[in-house]
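Subset of chains shown; positions unchanged.
Lettered A, B and C in written order, each chain numbered from 1.
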Amino acid sequence: MTIFPKGARKKAGLVPGTLVQTAEKKTEKTTITILDYDRESFRERVAAGPEECRAFRDTPAVTWINVEGLHELEVTRQMGEIFQIHPLVLEDILHTDQRPKMEDYEDYVYVVLKLLMYDEQKEGILADQISLILGKNFVLTFEEKERGILEQVRKRIREGRGRLRGRGADYLFYSLLDVIVDSYFVVLEHMGEDVEKLEEDVMNGPQPNVLRRIFDARTNMLVVRRAVWPLRDLTNILVREEIPLIGQEVDVYLRDVYDHAVQIIETVEVSRDMVQNMADMYLSVVNNRMNEVMKILTVIATIFIPLTFLASIYGMNFKHMPELEWPWAYFAVLGVMAALGFSMLGYFRWKKWF
Amino acid sequence: MTIFPKGARKKAGLVPGTLVQTAEKKTEKTTITILDYDRESFRERVAAGPEECRAFRDTPAVTWINVEGLHELEVTRQMGEIFQIHPLVLEDILHTDQRPKMEDYEDYVYVVLKLLMYDEQKEGILADQISLILGKNFVLTFEEKERGILEQVRKRIREGRGRLRGRGADYLFYSLLDVIVDSYFVVLEHMGEDVEKLEEDVMNGPQPNVLRRIFDARTNMLVVRRAVWPLRDLTNILVREEIPLIGQEVDVYLRDVYDHAVQIIETVEVSRDMVQNMADMYLSVVNNRMNEVMKILTVIATIFIPLTFLASIYGMNFKHMPELEWPWAYFAVLGVMAALGFSMLGYFRWKKWF
Amino acid sequence: MTIFPKGARKKAGLVPGTLVQTAEKKTEKTTITILDYDRESFRERVAAGPEECRAFRDTPAVTWINVEGLHELEVTRQMGEIFQIHPLVLEDILHTDQRPKMEDYEDYVYVVLKLLMYDEQKEGILADQISLILGKNFVLTFEEKERGILEQVRKRIREGRGRLRGRGADYLFYSLLDVIVDSYFVVLEHMGEDVEKLEEDVMNGPQPNVLRRIFDARTNMLVVRRAVWPLRDLTNILVREEIPLIGQEVDVYLRDVYDHAVQIIETVEVSRDMVQNMADMYLSVVNNRMNEVMKILTVIATIFIPLTFLASIYGMNFKHMPELEWPWAYFAVLGVMAALGFSMLGYFRWKKWF
């Protein structure tokens, strides 16, 4: 559950802007990857330390520096110092419980998002935090662990596919937002498959783990919802507000990201209704099944109880019970019992009680 | 269920604007139909390929080109190239999970909608995607499969009925929106009939498939709701904003479409409440019925259990049981049993337990 | 149920503005009544046909023309032609599934509303559609059937009561809106009485038709709600926007209508909560009652089952059962049974199980 804040007690009372490690250590080593490209040239290298990035800060080519792993505070601190990032932003980068948001610091735009992945084994959602900083001709990204999502963009740059190589840092920034938001669709697709399987199982009647799976599906939706709702406002601001670092020709692309955010939110809301609907349905199905069982069993019991009473009457040991002497009495009683039993059965049937 | 995105994994990581076939192949062959008309003249033809459309692009007459079938990417790509459509629009045309929306690209207006049809066999909703592009004097439509809905407009043009022939592309555009939105009313009418049947069945007591039908009705409403909600904003923008391609005299007609959208949304919302109401009612009815059964059966059982106990006392084989010798004992016990049984029955009756 | 659209299939694909009869035929004959009045004079007549109205169009006196019955299309078409009404408005007048709305066509203001009446026999709501057109010095009204509501205004004009005779068409227009909205209060009062009766019955315990009545009360509220919600926006626009046809001194009266609309909406919303509350309460009461019955019955059964077992032990026919020979054994067993029974009874009592 990534709903509640962690490490709040650890952080409480510290000077604002103090960097504390609250991020889980998800990767062994912090890796800094530098990509520097323009239409013609392309360089890629793994930096030994943050200092190596300083040289790329003011090159005219677009520079993308990716920091993987957030558990070494010093790396982030140095990056912040080189690119003149506000201490509160650095704090947010390291504090991985961040709510997705967008802040315009004039010299750079800071965006923090969630990277969602579907964990097929646990049928759960993994959520990493990813921070993007768009500067004049650079983009900095800070991720908890490389999950192969940013790699898609890196590959396009390397191979010179798409429009990336010929465009500025803002288009790179958009491309990164785009692959991140696209990854939500993948998560939704997985969740949709779970929900469809679940729907089938619900209809097939009570099964031991259906309740658990409905509960998990709901929790998953709460997690996705939480990551996605702020995305709408965030992308809306990126589109509507005049941000000097983002060119107008990129706006139409960002509008596309905005549309996707809206679509994801609606899908999550509709699927919440779906699962709620399913949960109601399941409870009804279980209840119905239970009722059916109880009714048939009770009918059987109810038929035999009066019959047993009749038998027990003639099992009494009174001296003077004239019927006991009659030769045809036993068969008469058997007949009465059969008649009584069948007429009760018929009555219950007629009343449609089973 | 058309709630969750499909093909997201296939698309993930592709360059934005890449055309991928995620649309289901709903028609055998992609057909391009060209209608070219003004007040006097009228031409209709099925084009062999997209290239044939190029000639109609700049004619002063109104041209309506309809592409049926979205599984041949190349057709859409060529159409986009001829009419200079933005790659993101082409991507949206092919990606049939699109949320209804409206985008103004100055040279053209792009609208994507859902075509809803009621499938009488399955009592379910079919949803196709339809894209409309309104240009200076042309309208392009891209549909997954011809469902006879656009045919209504085509017929009016052919026969010269209504105001269509004497008006511009914007009126054609409105007419297409109008028949699409009208088709939602047909779907709602069908759903209303289902709901009315359902209401009757709910009142008549428990039936095996009522729950399933309530569940389906709810799912249908989610599907319609999803298609319709964005329609309000979309038509509102068309009416309020100054779009140069849409003349003022068409605005009053678009306002009518907007009113219809609002009415459809309200109907869907009210019918959701209706079905929720019905589901609550049904559960109560089932529960009541079950309670009634259980109560009567339990009453019977409860009356006979003490009587059987009484009988079993006199079935004991003790040597010294003075009552057994009394001549009238048997009849006395029978009398006591009858008295006990009837007084219990009376008590339960008096307590209104059955 | 007037929730879902009717006749959509009939209308689908028709040219917008085509007049189709979807209105139910609620009255035998279409009647056109003309009232023409100013401070001094007053004329009233039943017109033979629409043509007769033409003469009144441009008189300086206020003219109120009421058309009762909407099943004769031709009458409406001719009225539209004489008073130069937009075809879409005529279509809306005839299409009685209309959502209440207000449209300003500069030369005239079009308002469509629902007339609600409470049907005491069925404890249901009847809804007619009524259209009002306010022109320079005339008001046209189109109603499905005369229900005596507009008659109140007619009487006031005839008798010269109130301020009507000395004022313009806008005040007449307001007076009509006012009596229509007042009629909603009458419906609410009836519904309130039903709900109060229902509340009493709910508290008095389970009764066969309570569920049905709760269901009906909810459906009624959905119907009223649907008619009333749009009324707020509609009257708000009439008050706030500068409509040349409506004088400033009438605005304060229209604000009163607006206040009434808000009050009606709130009453409906609160009463929805009331009925929901009541439904929850009823289910709890029924459940409680059932639990009570089940518990007492089960207690009885549970006490006698072990006792019967004891008796059945001494009913076994083994040769060697020493107790059977003991002279006081029978009475001892009876004593044990009584002790066991009463101590179980006491235990259950002590546990407050019944």
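The rule is short, and it goes like this: a residue touches a chain if its C-beta (ideal position, glycine included) is under 8 Å from a C-beta of that chain, and two chains touch if they have at least 3 such contacts.
Just so we're clear, the structure is a prediction, and the values are computed from it rather than from any experiment.
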- request: Fill in the total copies of the single sequence across the complete complex, 3 being in place.
  value: 5
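Keep in mind that, in the parts below, only the chains that are shown with their structure count from here on.
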Statement: For the pair chain A and chain B, the C-alpha centroid-to-centroid distance in angstrom is 26
Message: Using Cα averages as centroids, what's the distance between chain A and chain C in whole Å?
response: 42
Statement: chain C touches at least 2 other chains through residues 315
For the chain A and chain B complex, residues of the former touching the latter: 149, 152, 156, 161-163, 175, 178-179, 182-183, 185-186, 188-189, 191-193, 195-196, 199, 203, 252-253, 255-256, 259, 262-263, 266-267, 270-271, 273-274, 277-278, 280-281, 284-285, 287-288, 291, 294-295, 298-299, 301-302, 305-306, 308-309, 312-313, 315-321, 351, 353
Chain C to chain B touching residues, read off their complex: 1, 3-9, 11-13, 15-17, 86, 88, 97-99, 101, 103, 211-212, 215, 218-219, 222, 225-226, 229, 279, 283, 286, 290, 293-294, 297-298, 300-301, 304-305, 307-308, 311-312, 314-317, 321, 323-330, 333-334, 337
